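Got a structure for you, questions after.
As you look at this complex, bear in mind that one protein chain is not there, while each of the others sits in place.
First chain written, first letter: the chains are A, B and C, and each begins at residue 1.
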Amino acid sequence: MSNPHGVAGPARTPVAVLSGTGYGGMELLRLLHAHLSFELVEVTARTGLGQRVCDLFPQLPGVTLPLTERVECAELVFVALPDDAAVAVVPELLVAGRRVVDLSAGFRLREPALYPEWYGYEHPAPALLEMAVYGLPELHRAALKDATLVACPGCYPTAALLALAPALAKGLIEPDIVVDAKSGLSGAGRGLSLGTHYAEANEDVAAYGLPGHRHWPEMLQELADLLPQPSAASREGDEESRIRLTFTPHLVPMTRGILATCYADLRAGIKADVVRAIYTAYYASEPFVHVIGQPPHTKHASGTNHAYVYPTVDPRTDRLVVLAVIDNLGKGAAGQAIQCANVMTGLPETLGLDAAGLYP
Amino acid sequence: MSNPHGVAGPARTPVAVLSGTGYGGMELLRLLHAHLSFELVEVTARTGLGQRVCDLFPQLPGVTLPLTERVECAELVFVALPDDAAVAVVPELLVAGRRVVDLSAGFRLREPALYPEWYGYEHPAPALLEMAVYGLPELHRAALKDATLVACPGCYPTAALLALAPALAKGLIEPDIVVDAKSGLSGAGRGLSLGTHYAEANEDVAAYGLPGHRHWPEMLQELADLLPQPSAASREGDEESRIRLTFTPHLVPMTRGILATCYADLRAGIKADVVRAIYTAYYASEPFVHVIGQPPHTKHASGTNHAYVYPTVDPRTDRLVVLAVIDNLGKGAAGQAIQCANVMTGLPETLGLDAAGLYP
Amino acid sequence: MSNPHGVAGPARTPVAVLSGTGYGGMELLRLLHAHLSFELVEVTARTGLGQRVCDLFPQLPGVTLPLTERVECAELVFVALPDDAAVAVVPELLVAGRRVVDLSAGFRLREPALYPEWYGYEHPAPALLEMAVYGLPELHRAALKDATLVACPGCYPTAALLALAPALAKGLIEPDIVVDAKSGLSGAGRGLSLGTHYAEANEDVAAYGLPGHRHWPEMLQELADLLPQPSAASREGDEESRIRLTFTPHLVPMTRGILATCYADLRAGIKADVVRAIYTAYYASEPFVHVIGQPPHTKHASGTNHAYVYPTVDPRTDRLVVLAVIDNLGKGAAGQAIQCANVMTGLPETLGLDAAGLYP
Partner (left out) sequence: MSNPHGVAGPARTPVAVLSGTGYGGMELLRLLHAHLSFELVEVTARTGLGQRVCDLFPQLPGVTLPLTERVECAELVFVALPDDAAVAVVPELLVAGRRVVDLSAGFRLREPALYPEWYGYEHPAPALLEMAVYGLPELHRAALKDATLVACPGCYPTAALLALAPALAKGLIEPDIVVDAKSGLSGAGRGLSLGTHYAEANEDVAAYGLPGHRHWPEMLQELADLLPQPSAASREGDEESRIRLTFTPHLVPMTRGILATCYADLRAGIKADVVRAIYTAYYASEPFVHVIGQPPHTKHASGTNHAYVYPTVDPRTDRLVVLAVIDNLGKGAAGQAIQCANVMTGLPETLGLDAAGLYP
């Protein structure tokens, strides 16, 4: 197969974005357009069929593909649909032999019973929940290699899990956790609402999603998996009951970025320098997670797939305060999806994702 | 004495602002200009002496006073200087028989030994620390009536104390507290720094002041005072040792506003409806503190002396999550200072402070 | 009639806001709540009938009136409805003997034929167009005194007219004018649209309304009135044909504020110092228009009814460049409406409007 850039080389994997008109989809188009080993062959939408992406979205002058209704050629499909639409379409994509990286929440929870409780619908394909791999490469890299269905994490869980994984996995903290997260407005999507109306959201900070945001069960599930196994035998779900998690999301007046500030008591005898050493070692070989020595700024991650993590100890309470920042559309969505796809297809994990942050 | 508005009525108290060129001072000028019972007679500055306020600050077209070097006539002085300058000037103001409302941190801590530790200087007038009244009327109204020196709270402590006072005073929570606060950039003052440079601060959220912000000891002191007295006799300081407080401030890209998100475990058996009832009762007669039924928005308080408090319980952990918003320059600084001065002079507490919020 | 504040004094005029749920209406509520001579007796809305304003809008804790469906008691009504709704309701308000200050565009144009062209509908009450007084007190103060129907100017025309009135009225410029205006997002109202979605509007500047914004004919009409009368007799409309006006509005990422940058060639022989002297004299007795010596900042007018005008001459081209700033919701809408009402009812023109700007 000839390479569309006219360069002799290995064939590129044909990929599709379904759909390309939300913020996650747009970001996928931006990143895939520059990806050397994925060839963007299809972009779907519900309206504007036949129009070229570059005509709809001037920020993508190089993407001259027309919008289509369905995927027909791609071997790997990035699903950037709302949850309910994603859950409906993924089974048929899999049946057609395509590999799927789903950015929705439709396949993130292993336990089907959680869907009615948190998302308001019976899951139509509970069997797929077992085969779906949770797409956080730092935690599930091995399983991603052969995955046919990847459920990319939510933006909040990505930040919180990267912040807390070393502490939980290495037994640094008591499993009594507060995650206080701050997100830019793009996290609320492209759909209109009074809360995302400029004049209302500008010059404002507020919490939302109280008393329970949908990212809570997902966060809990993955945090529980990180706990060291208890000595005795345990059933599925026991681990979750061992974690006490409060999660409060806030909207702050900016477009991109998430900061998760996480609090938990250090276990007796754990010292700050040990915390720092363990965090550094835990992420030493990760290309996208950087343990730094200063409070991280969301702006440093803007437009990238990088995460910056700062573990610190409050010396007056021996409480771990660990902060993590990501771009909610990058490592929190599209960037992570491509990182997963790189792992799935045996490519270098950083391919197409090594751009530096747009600063200032 | 004739009223400058030409209306027959009681004489107005002559007041001064020292100095009027920072954000706290500017906000005092804005509010005092409209105050019916205080007459602004002096505004000091270090530079621009002799220039009229309205020529320096076009947003204050009605303030035609010239800047002067010192206070000579005012009976009550609002000190809006940096800490070190405030501590130096307040004693002579008091000696001259003037009453002082100090917006700096110079007289907020009762314990002199905390100044070297947290502020880097030996306090030059430790005796005044005992007589200073902490200027949060909701907690210290009675003492304010006769105060000659009022130490207005910091913006973060104001928000956190209003959020936590009912819970601590009424024994709703364990004294193990996390305060995660988000502030607009005006809280960092008018002095230039890279962190407040527009292109750096815009589209960015970050924590700062780790591992210990100066508002921590002030917050701790006042939280400790709220604890119900233990049954046995206790020495000064014991209460503070009974509170475990972690405080993390963050800067968010907006000009005004503070949101404090506070976390603490509910005591056993305390239910959410009881929490709500106690909060509502606690602030029932307060003109500026509103217990509301939705997560509060900083924007609702913009330009006002109001605070909005939302107590809620995380049903999965029985943790109290209580949110409070204020305008950091209003209830967090200049508004509160005037509220204190109203109490000190026997005026209606809301005089000059009943403007509605600027929204949107 | 007893004064609701319990103070002996002249009866206050009962006023209504119809409707109170858009940004113009909210700002009217904010200002009227503090007005000493108007008593807000009714606030209408289409939904939420019976709910109290303070419960819907936490930024207005003092406004405890319930929303009602219609006006029944008010002698003077502020109409803050969309154009079409305003045009429908104003005639019946007048018939009922109420005086009307209309903030919509429904009665701004004297020429009925312009409505189909610019607003897409036949005007249902063309006779009222003749009796409506254009509510810019600086230009039409005398006519406002006895007006029963006042058509408040649009926000862009207010800024442009205040910028250009001295130059046109005093013959300083050729009537060939470019108005390049920059507005905050609240000018687009509270209705949702992709263009006012935070993530789209933030970090963005763009022109809109090309090739013709609806404020163009209104601006032209009033600019033409300012022209010195030609020596020979002239028919209605001739003046307008003598003006060549290009108007380009832009949205900039902020909530409040308009800056109009206006360009026109100076007439031969006119010097910069003459320009400045004429501007200063023209507005010398205006309480709300300030001719200043520096480029004005929209922030200086935030939350106020003030306008700041800076006339300057480009020395390389002898072109007048005059800049004016207002708060689009203040002098550009609600503030101006109250200023008009003050004039209509013989009150001091600044009553309820003398608050300083919220800065920063």
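Keep this in mind: a residue touches a chain if its C-beta (ideal position, glycine included) is under 8 Å from a C-beta of that chain, and two chains touch if they have at least 3 such contacts.
Here the structure is a predicted model, which is why all the values come from computation and not from measurement.
Asker: Of C:Asn202, C:Asn305 or C:Gln336, which one is in contact with the hidden chain?
Answerer: With C:Asn202, C:Asn305 or C:Gln336 as choices, the missing chain is touched by C:Asn202.
Asker: If the missing chain were put back, which residues of subunit C would it touch?
Answerer: The list for subunit C reads 176, 178, 180, 182, 184, 199-200, 202-208, 210-212, 216, 244-246, 248, 250, 252-257, 259, 261, 263, 295-299, 302, 312-317, 319, 321, 323, 325, 360.
Asker: Even though one chain is hidden, which residues of subunit A still touch it in the full complex?
Answerer: Here the touching residues of subunit A are 23, 26, 29-30, 33-34, 57-63, 186, 203, 255-256, 290, 292, 296-297, 299-304, 306, 308, 354-360.
Asker: Residue by residue, what part of subunit B touches the chain that was omitted?
Answerer: That gives, for subunit B, the contact residues 23, 184-186, 188, 190, 192-194, 196-199, 201-203, 253-255.
The rule we apply is simple: only the chains that are shown with their structure count from here on.
Asker: Measuring centre to centre with C-alpha atoms, which chain is farthest from subunit C?
Answerer: In terms of C-alpha centroids, the chain at the greatest distance from subunit C is A.
Asker: Is the contact between subunit A and subunit B built from the same residue numbers on each copy (over half shared) or from different ones (under half shared)?
Answerer: same
Asker: Averaging only over C-alpha atoms, locate the centres of subunit B and subunit C and give their separation in whole Å.
Answerer: 37
Asker: Taking each chain's centre as its mean C-alpha position, how far apart are subunit A and subunit C in Å?
Answerer: 47
Asker: Report the inter-chain centroid distance for subunit A and subunit B in whole angstrom, where each centroid is the mean of the CA atoms.
Answerer: Spacing between the chain centres: roughly 40 Å.
Asker: Quick one: which residues in subunit A touch 2 or more of the other chains?
Answerer: Expected reply: 184, 199, 202-203, 253-255.
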